[in-house]
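Here the structure comes first, spelled out in structure tokens, and everything after it is commentary.
A single protein chain has been omitted from the complex, and every remaining protein chain is retained in its original position.
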Amino acid sequence: MKKSKFLINGMRKHSLPWLMLAPFLILIVIFFFLPIILIAVNAFTDMDSALQWTFNGIDNFKKMLLDPNMPEILKNTFIYVFFTLAINVLFGLVLGLLTSYFIQKESVGLLFRTIWMLPRISPPVVYVLLWLWFFDPSPYGILNSLRALVDLPPGEWLSSNPKTAIVLANGMIGASFGMIIFSSAIKSIPENLFQAAKVDGASQWSIIQDIIIPAIRWPLMFVTMWQLLSLLTSYEYILLLTGGGPMVESEVLSLYSYHKAFESFEYGYGSAVSLVLVVIALGFSAIIWKVFGMKKMMGTSRVE
Amino acid sequence: MKKSVLSLVSFLTVAAAALTGCQKQSEADAQPADNGVVTISAWSEGAEVTRLTNLEKASEKLNEELKSQGKDIQVKVEPKSFDGGWDQYAKQFMLSAKAGKAPDIYITPHETIGWLADGNYIMPLDELRDSKEYADVFPKLWDAASYNGHIWGALQDNEARPVFYNKNILKDLGWNETEIEELPEKVRRGEFTLDDMTKLAEEVVKQGKAKYGVIHRPVNGADFHYFNYLFGGQLYSEEDNKIVLDKSAVGKQLAYHYELAQKKLLPDKLISMEWKNVHRMVVNGETLFYYGGIWNVFNWGNDNFHDQLGKVDAKWVNENFGMMLVPAAEKGGEPITLSHPFLYTVNAKTKHPDLTKRLLELVADPKLQTEHNLQTFHLPVTERAAEDPEFKTDLTLGNIAYMSEYTTFLPNHEGFTKYSNVFWNSLQAVELGKQTPDQALESMEAQLKVDLGEDLKIVE
Partner (left out) sequence: MEGIYEPKMEAPKIKTVSKWNARIPYIIAYGTLGITTLPIILMYLWLLMSSFSTQMKHGVIPVEFTLENWRFLWTNVEMVGSVYPSIWTATWNSFVFAGVLTVLEVIIGVMAGYALSRMEFPGRQGIMKMTMMLHAFPSVALLIAVFFILNFMGLFDSLLGVILVKTALQIPMTAWIIKGFFDDVPWDLEWAGLIDGCNRFKVWYTIVIPIIKPGIAAVSIFSFLAGWSEFLLLYTFVLSDDNITLSTYLQKLISDPNLVNYGLLSAVSLFYMIPVLIFFIFTQKSLMQVSAGGGKGV
């Protein structure tokens, strides 16, 4: 009797967790693992609008090397990621410092942080509309209206400076991510450290340099790596704002794979570009993993 | 870990089995549900709704026919009109076809039949050619519906892409009434060439009679490729079934656009403008020439483009604009235009092929064609429709019906979309002054080799 009860308990003990995890795992298998496999296979086919799996070896990868668009796209990707990341991290840091250190009144700091969250929580389509209106080439656009006040001719901002536009639009969203993480890290610095420094007559600059920065070293690195990864692979705002144009002037690698698949219907080639991205992303994840360590990552990802 | 992988695999199989099961069931449900009513779905894109309403009207005829044959079937057309880009529209058809949700009738510009046929999306409709409804189609038009030796669609309409010229500006320049009205005829005879056109535009801009000399469409489209034919080029080689890059013609083509931009005859950054603004500039007389399409008359009557008058009707357009062919490249040469017929294509997986085909025969009725032509400023595909008195007396259409004799088509090969995208990029590059025509041609060749690979033939 006792033995069999133990056995049933044992089975329960092992089947219950699997049962509870089942929907979770099914979703992950169907929408993460299976797609990875499919992408990896499809990257070696020349699937086009007929949607047939015809294998063509490594032709797609050769094509990628020869693709005359590639150098410019890689250059764009680099510029986009580098400058947006700079805004995200540096401006995020400035915002974090301002709203949680310089502004001592918590309610005021919170107000500013809340306002900065607006772009982040606005639906992408609405947020992009605001930028489209800002850059509108007609004399009615905000930038052109402002120029008209000082008698400057209207400009075609989105077509003449597409990269600036996508960096600004994405930077503004990313900055709030840095802001939140940094300000909560700054707040967790013990108050008496600041007081001691002030008693010693330390300047604001040296407080920032010697106390705050070292204290938020880890969040700083985390935000940098994390944003680097998402910037490399996301393209939603670019798609909405410039669509990669004019020509390929604001096209980045991830958007190129989307365009190749869903606009020129070169699914095979698009998959090959995606596969490259997936490999790059996995590499970065591995680095993040190495640098921060499994334990730390597991700690930080929780809601603080 | 191994165990977890194993269980994942088993979850997957269970899930897949369950899901495919579902799908089969729902398909089975859908089939037998017609109690005498057969629904034929049709998709169209853009503002020309007559392409769909004509189908509905044709279905009424079909129903009478069925009744008189004593058949207990009624056909109901389920129309759906999309808006958004043509890319989107093609994508929607492609993806829904794979999901089994494509319509029975897909209305599409003719040059898409290449990929539609290659991908087994649509069925050949060779028998239409022998039907009495299509017996008097202008023979040249069948080329637009043919690919790989088969007919792939029922011709729906045709149009002309004239060059609009602003009569007021010419008057301002000192031309008299007869000179202005004779211009199309001079173009037709090859006396007024493309160079003359450019020179005239230059003169107008230099004297400040108009802001711009020439305007073309702001987005990629079929118009640009008539210059290829005009400069003696070709886009498609039938014997190899390959897209052709004719280097000398394309070189001249790019040089022409480069020249327009360098001489400041085009508005700055034309290629990134909105259609709306282009229409506005043309209607408000800011340009002497406009490489347009006859359906623009329809567009201008539909929206408030004119600063003072708002919507303008066909009469106004004809008073203020003339329409001519694209002038020949050299004196005595042939002028040109390009048509872009629309086709009704039939889904290869339609459940009612016979009814659908009969419906497409009935929709070719001259009356229905005329209705579409008059409302949307298109040209008929059959002689009977061209003889329709209502059509013949139409102010705009009557004047340009002759252009069909000078018409050309885009190739139907599926690689053409890629070609046209690459060409569009080169065109933007030369107009923006980022590349010289030679550089642009070079990068175009490199890109085409990559994009088209085997499907490309290069002619020096």
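First chain written, first letter: the chains are A and B, and each begins at residue 1.
Operating definition for what follows: a contact is a pair of C-beta atoms (placed from the backbone, for glycine too) under 8 Å apart; a residue touches a chain by one contact, two chains touch by 3 or more.
Predicted model only: the values in this text are computed from it and were never measured.
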Absent-chain contact - pick from A:Phe44, A:Trp157 or A:Tyr267: A:Tyr267
Listed residues A:Leu74, A:Leu130 or A:Ala196, member touching the removed chain: A:Leu130
Residue touching the undisplayed chain, where the options are A:Asn60, A:Thr99, A:Ser159 or A:Thr242: A:Thr99
Missing-chain contacts mapped onto subunit B: 1, 3-4, 7, 19-20, 22-23, 26, 46-49, 80-81, 83-85, 92, 95-96, 98-101, 274-276, 299, 302-303
Residues belonging to subunit A that touch the chain removed from view: 13-14, 16-18, 20-21, 23-25, 27-28, 30-32, 34-39, 42, 84, 88, 91, 94-95, 97-99, 102-103, 112-126, 128-130, 132-134, 136, 138, 140-142, 144-146, 148-149, 170, 172-174, 177, 180-181, 184, 201-205, 226-227, 229-237, 239-240, 254, 257-258, 261-262, 267, 270-271, 274, 277-278, 281, 284-285, 288-289, 294, 297-298, 301-304
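We adopt the following convention: only the chains that are shown with their structure count from here on.
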Rounded Å distance, subunit A centre to subunit B centre (Cα mean): 40
Subunit B-touching residues of subunit A, taken from the complex the two chains share: 18, 22, 25-26, 29-30, 33-34, 48-52, 63, 66-69, 137-138, 156, 158-160, 245-248, 262-265
Subunit B residues touching subunit A - in the complex, by the definition given at the top: 7-8, 11-12, 15, 87, 90-91, 94, 98, 115, 118-120, 268-269, 271-274, 277, 414, 417-418, 421, 425, 428-429, 432, 443, 446-447, 449-450, 453
